[in-house]
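One protein chain is absent from this view; the other protein chains keep their places.
Take a look at chain A:
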Amino acid sequence: MRQLEIALIGAGLIARMHLEAWIGAGASVRVHSLDGRAADLADEFGAKAVDSLADALDGADAVDICSPTDTHRDIALAAIANGVAVVCEKPLAADVGEAEEIVDAAERAGVPVYPAHDIRFAPAFARLHELVDEGRLGAGTVARFTVAGYHPRPWSGHASAESGGILTDQMLHGVDIAYWLFGDVVRVHAHYQGEIAAPALEGTAAVGMAVLTHASGALSQIVSRWTPTPQPPIRVTYHVSGTGGTIVHDSEWPQEIQVSGGPAGTFGYYGESPFASEIREFAQALRGGPEPRLVSHDALAAVRITQAAARSAWTGRAVELPVKGAAA
């Protein structure tokens, strides 16, 4: 089989995870970034660095966009214009208009867009969806999702409180899962508290809470938090109810390894990284395999819902979403 050629754009934290996963999936990768870090990252994984976006896209099967969100649109449109498939780190774009532009252009050109929502590949959520898909939850009624974790670094970039902060970054995970399980969202109401705008100091605390009303009538409550200290470690929980019962998860439940009395935690073992499963699934699709579990309209829906949450928190009103649009 011919080796996949991947143009990886960006050289930060997410780019590193994706690069490792692409190599693991047997792809050949050229790395391009504007921050001068591409060469070092490429060297580390035996990939090559290229100087321009055009060089990166030339002959590539897919671009993998891991650069800052405000660059996603231009890079995606350039790739689509060249017939290059798009893998894109979340969120697909900074606003709904740009996300729609990417999705529309890709549809017209017949180019696939695979959004990298790694949460769908995390085992607790992948298994949850399998159970729901098999009908074991019955009709969904009410779900609650929580995430609480320390922001890995001082909040960089510049973002206003109006742009949504935690409601559009960390909360995108919960929103994506709620949408994956219960489908289209017709109404969103949200609040945020604490520091939302970036840049912010390290150790800044924030809470976002949203209520989603799905077209099916099901309801989702999503609570997202940046905690002020690195300990305790990130905590993820959900409680999903349906006519067929409940499915619950708490990341504090011990898995294969749990170390007590020291900071080692799990000896660094977490099972396969969700990034590895995700990129493998995208690689299979790019080689003509089955469509991956999420495609362009999922990314668009997540951007629409999180942007609606940001608008709701800013205006204090519930925001209605057109059902047809949400599924476009």
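The rule is short, and it goes like this: contacts are C-beta pairs under 8 Å (C-beta built on N, C-alpha and C of every residue); 3 or more make two chains touch, one makes a residue touch a chain; residues count from 1.
Here, contacts and distances are computed from a predicted model.
J.: Looking at UniProt, which of "Oxidoreductase", "Sugar ABC transporter permease", "Rod shape-determining protein MreD" or "histidine kinase" names the chain we cannot see?
T.: Its record in UniProt gives the absent chain the protein name "Oxidoreductase".
J.: Touching the left-out chain: which of A:48, A:191 or A:287?
T.: A:191
J.: For the chain left off this view, which of A:33, A:67, A:163 or A:213 is in contact with it?
T.: Final answer for the missing-chain contact: A:213.
J.: Hey, which of A:68, A:123 or A:228 is the one touching the hidden chain?
T.: In the complete complex, the chain left out is touched by residue A:228.
J.: By the contact criterion defined above, which parts of chain A meet the unshown chain? Give residue numbers in ascending order.
T.: That gives, for chain A, the contact residues 139-142, 144, 146, 148, 187, 189, 191, 193-194, 205, 207, 209, 211, 213, 216-219, 221, 223, 225, 227-228, 239, 241, 243, 245-246, 248, 316-318, 320.
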